[in-house]
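Please see the structure below; I have some questions.
Heads up, one of the protein chains got dropped from this complex, but the rest are sitting where they should.
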Amino acid sequence: MSELKHGAVAVVGGGIGGIQATLDLADSGFYVYLIEEGPAIGGRMAQLDKTFPTNDCAMCMLSPKLVEVGRHPNVQIITLASVEALEGQPGNFRITLRQRPRYVDITRCIACGRCIASCVYQDAKFPSEFDVGLGKRKPIYIPFPQAVPLAAVVDPQTCIFFKSGRCPQNCLQACERGALDFTQTERLFSLDVGAVILAPGFEPYDARLVGEYGFGRYANVLTAPQFERLLSASGPTMGKVLRPSDGKAPKKVAFIHCVGSRDLRHQSYCSAVCCMYATKEAIVAKEHDHAIEPTIFYIDLRAYGKGFESLVKRAREEHGVRYVRSMISQIIEIPETKNLLIRYRDDSGSVREEEFDLVVLAVGMRPSTKGQELARKLSIELNQHSFAQTSVFSPVMSTREGVFVTGAFTGPKDIPETVIQASAAAAAVAALLAPARGTRTQAKQYPEELVPDGSPRIGVFVCHCGSNIAGVVDVKAVAEYAKTLPGVVHAENVLYTCSQDNLKHMKDVIREKKLNRVVVASCTPRNLAALFQDTIREAGLNKFLFEMVNIREQCSWVHSDQPERATEKAKSLVRMGVAKARELKPLSVQSVRVAPAALVLGGGLSGMVAALTLADSGFETHLVEKSSELWRDLQELVCIPEGEDVQGLRAKLLRTVRTHPQIRVHTNTTVKEISGFVGNFSSVLRGPQGEERIQHGVVIVATEAYEHKPNEYLYGADARVLTQRELGRALTEGPRVRAKTIVMIQCVERNEKRPYCSRICCAEAIKNALALLQQDPNRQIYVLYREMISYSFLEDLYRRARDSGVIFIHHDEQSLPVVRKENEQIVVTVRDTRLRQEVLIKPDLVVLSTGVVPDPYNEELSRLLKVPLDAQGFFVEAHIKLRPVDCTSHGIFLCGGSHAPGTIPELIAKAQAAAGRAAIILSKGQLEAGGIVASVDQEKCTACLTCLRECPFGAVFINEQGLAEIEAVKCQGCGICAADCPAKAIQLGQFEDIQELRMLEELFHPERMSAV
Amino acid sequence: MTNSEPKIVAFCCHYCAFAAADLAGVLRLKYPPNVHIIRLPCTGKLDTLYILKAFEAGADGVIVAGCLEGGCHFISGNLRAKKRVLAVKGLLARIGIAPERLEFFNLSSAQGDRFAQIAREMTERIKSLSSSVLTPLPEGKG
Amino acid sequence: MEAPLARSLEFLKQVEAHSSEPVRRCYQCDRCATGCPMVPYMQHAPNELFRLIQLGAKETVLSSNAFWFCVSCYTCSVRCPNDIDITHVMDTLRELSLREGFPPALPQARDFHELFLDCVRRSGRVSELELMARYNLKRRKPFSRLALGWELLRKGRLELWPRRVISLHEIFAPFVSSPSEGRKVEGRKGGRSQ
Partner (left out) sequence: MRFYPGCTLSSSAKPYKRSIDWVWKRLGIEMEELPGWTCCGATSAHALSRDLAYALPARNLALAQELGDELIVACSACYSRLKIAQKALENLQIRGRVTRVLGQSLEGHVQIKNILEVLSGHVPRIQKEKTRALEGLKIACYYGCLATRIPRVKGFDDREHPTMMERLVSATGATALDWPAKTSCCGASFSVIHEELALKMCSQILEMARRCGADVIVTSCPFCQYNLDWAQWTLSRQDGQKPKIPVLFITQLVGLALGGSEKDLMLNSHLISTEKITCRAQTAEGAL
């Protein structure tokens, strides 16, 4: 193998998985080609309305990421592209792409939509992919309002020009930017990359194949992805829940689970997300329209992830969502009303018929066809369900070296799991390509910053945006008016401010006229502010001496019916912008050196994986374990999926960790003290050799979770009652288990105090049961459960257990099993919900699945690290969806059982992800601090500690003088402290009080214009 | 005021309400031009002083719009802001300004439609109040 | 009802052996019950029978009326996510129940089927007229459906003289005996113990 390694990476698939992997890699010194089949990135998440378990807006979370990828200097997005071939070896691949023409030059298109409005098709006629067929689009369209790249695209399948060659091409004429180019052709080209990450995601199961539910025939039967669009405020009905048949608001809405999943006629595995998204959709529907009465029909309610259980509880208790444990055989459409008749069984066992106004099918996830094609082209193997083949111990590695896989392509999973895997894949790539880090990225060079001297010299650029602004607002008048404002030394109209020639012109004007502030009145700052800031920086100005006024989205586009008033408003907005600009100050950004080492707390599986990933990426890592041995826990863990050799893995992992030159293992050691902040922590370790102080840039918490020790069911009182782990130990080391009849009880002592699902015990019970039957197939094993949590491919294992004769009996949360002793015979009774009757079992052995509790030691750790625990004692992540392994405090990362319980592959991915996230910081060498951050005026601070209390990020500390001070590196710039400070001692850069107040004054009293 | 439309200031969080206002534009929704948006990094930055200043300077109404509950980019800024708005409402009542002139809204960045609706509703609401910002003190109302 | 005691898997194995269907695989989703048109008349919905079979409650299962009320519409079978041919299991249970001497919940159904098969045995095909006549006699209601019979006859929809194709005695011999010879399995074999 050649030694050459490329510092560039190809990420295939622009869903949330691909996006996260891209950002992680681009932030840690690699150049990324993000290859997307469709016309825009965003994937399925972009189509969602809200997301469980927090039910926050999908687009609010995703859109900033889209923008970030879109303008990242180390990322090139290649849309409408597919992979043709991959040659070479890890570190040195050549990837060949085929890119379909867009017929629109994205560097020119400004997404004004004029082409669309003037297309010969007066009405949108073709089903919109984004709205899953519920909405319509034209042959030329913008995929969705927040799309990145934000540009029109022509669909040659429906465009008349391509179909018949005879179209007046109104679109072409309408475009003022000359962005349309019907001569574009398909392009075949190759790129050199060191590694490849595949994230082609999933497809919803085709509900048409489940004929008994009438999807495609019954107007009011929708799929869940369609319902997401119906709920979305930017969807086809603007977020109103309306029936397709008659546009009326439905009252009774049914959700049917497992459509196409857990079904040998369709897909045998569980799709892992539909239980939760149905609950989410039911709540959101109810929030949209109180009259809606949602009913959910299900088999098992798989609420196994962090925060899931409480969402279901809220749905039940606060929103009145009705849950019915009964599957639906078929739907009948009532001919007159187009209502839908459903037969189900109620709690008493009677079959009932009920009419619903709307039915939503919770369709499962299947591997995308495009993904399967990709796998074929790249010769990577797929598993029996056609998802990417991975192994338990390397959950993000494909069967081809140097090619990694992530997200829903590896199996059904939700967004947090996808994000974790994406970070894990990025970490694995970073480790593989460590020597090439930084070889393909370039730091931009800027001229020395001029120090603004004296009074403001403001330049105002008023954009026409073709006719987008100028068609409504009298931009000339606005520019003329701007010239009259105090401090303005230059004002002009520009046709397209964002065009390359204008940017150059802007720099010239700044230099010529010695401008020291710039105001651009154009479109939203959310998209282009960074571009303009960069431009003025190139001209030697501090990038914070810039203000952007939105006269397009928030003026011309919403007031096109009142052009005069729109012009007036544009003037007011410019006046406010200029007022703020007069008060702008340059803000400095300092570089802070990063201590290039990591501290990993906890030497279990997670800790070891995290340490190895970091060490392989070239960073010194301290692995701290409080007990005498690494990965003790595993000795009790026998049965893991598909019987892989865990002990073998353990031995190998131990060897690698112990001999790795970059890892220092500290056993019998605890942390006594941690101080400092991201990039510069200083900790004292207390070990057998006494105390030692280490410097490190990041912390990874990888502490454990324990099996809960119960008090019920004769545990401790009778030797024939064991926990699953104890059984596991007995199965491997102890004398042969003799019992013939065995009862396993799930969710033991899962109650108000421990209300969450521990995620792993159902699978553990299944595996232990199979192991028991392997020893003696004539055993009788009864598993008493509330919900079988065998999500994703574990469903196959669950079926295998049933096929082997294990009998699973469901009971309600209200009627828990009873275990008692009758003359030395153990007797278990349980009320079988299906029989609606008590069942009696006389076992020789009772095994309790008691679930997982966090390490009590977490509390101390939480105090040391100043990071919060949740009510159950697990660590809280920064954002449950998008930053699942980050802590709210910068520089601290979470993995292992103590963050949330998980199976071995899940925990490995999480450990790699935490390491990858940590490596981003370490790889930088320097951290930028400052800019839009808060600072305390020491003169004014009265040490009331309000800011200390209110800062959500722990950025405030009390200095030697006893006064508040803010750690710029930690401050996120929210301004909460500034608003709360009673002494008005805190100011937030770029949003200082004086700046805000000046804007208010000038909005209403232009005549009072302060003579500054 | 010469203009018949009441003047309204909308303090919008960069991550949600401001983005929603952008979306309203992208969707070409219409709302009265009397609503002027001031962008904040988070409604948590909203100083009660700004609200008072807005009224003092001549605003007829003030909208404060932050993320949905639980959706704040900075964890709790919107909750803080809501508290402050409630407090200021109390204050307004005491100094004789109808507290209805100030309102806190939660919305997501996907709710362009809702933003336009809020702008319209607030305009209507304020029009229906007496034309002067200063209303008689509660006692005077009888 | 007394709590059924979870017993051995013997009965489960017996049903599975006779039907070649994986009764154990059922995960109690209820689809068979919610799709079955006859479930309101059944003492046990198909999945309840399955659970009882899993628990070894042979007596309860074989004396249930459920399989007698099954109309063999195959709705349950084609909708079962675990790919169990439930209808066939219902047939199996009916056969086992008769074989073990449990009184049929719908004796007329048993009679009808026996007479039907007897027709086939003797002549290779079924004559509807003959079958109806013998059935009415057997049910001791010789004149029921007279009006209908007349109407059908009048419209030319009954064949008066059955054609005898072939005797199928050899094929039948191993499986079912003629009603005139008495039931092949008489009385209860092995009593009611489970």
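Read from first to last, the chains carry the letters A, B and C; within each, the first residue is number 1.
Rule of thumb we're sticking to: contacts are C-beta pairs under 8 Å (C-beta built on N, C-alpha and C of every residue); 3 or more make two chains touch, one makes a residue touch a chain.
Source: prediction; values computed, not measured.
When the full complex is examined, the chain removed from view is found to touch A, C. Taking the whole complex into account, chain C touches the unshown chain at residues 18-20, 37-38, 41, 71-75, 77-78, 83, 85, 87-88, 91-92, 94-95, 98, 106, 108-110, 112-114, 116-117, 119-120, 124-129, 132, 135, 148, 151-152, 155-159, 163, 165-166, 168, 170-172, 174-176. Annotation for chain A: contacts to the undisplayed chain at residues 211-212, 214, 217, 330, 332-333, 335-336.
Definition applied: only the chains that are shown with their structure count from here on.
Note: centroid distance chain B to chain C, computed from Cα atoms, is 74 Å. Taking the mean of the C-alpha atoms as each chain's centre, chain A and chain B sit 31 Å apart. The residues of chain C never reach two or more other chains; the list is empty. Residue positions of chain A with contacts to 2 or more other chains are absent. Partner chain A is touched in their complex by these residues of chain C: 1, 3-6, 8-9, 12, 22, 24-36, 39-40, 45, 47-48, 51-52, 54-55, 75-76, 79, 81-83.
Here chain A touches chain B in the complex through residues 49-50, 54-60, 63-64, 145-146, 232-234, 238-239, 524-526, 550, 552-555, 557-562, 565-566, 568-569, 572-573, 576, 888, 932, 950, 952-953, 972-976, 978-980, 988, 991, 993, 996-997, 999-1001, 1003-1005, going by the rule given at the top. Residues 7, 9, 14-16, 18-19, 21-31, 33-34, 36-42, 44-50, 53-54, 57-59, 67-68, 70-71, 73-77, 80-81, 84, 108-114, 116 of chain B touch chain A in their complex.
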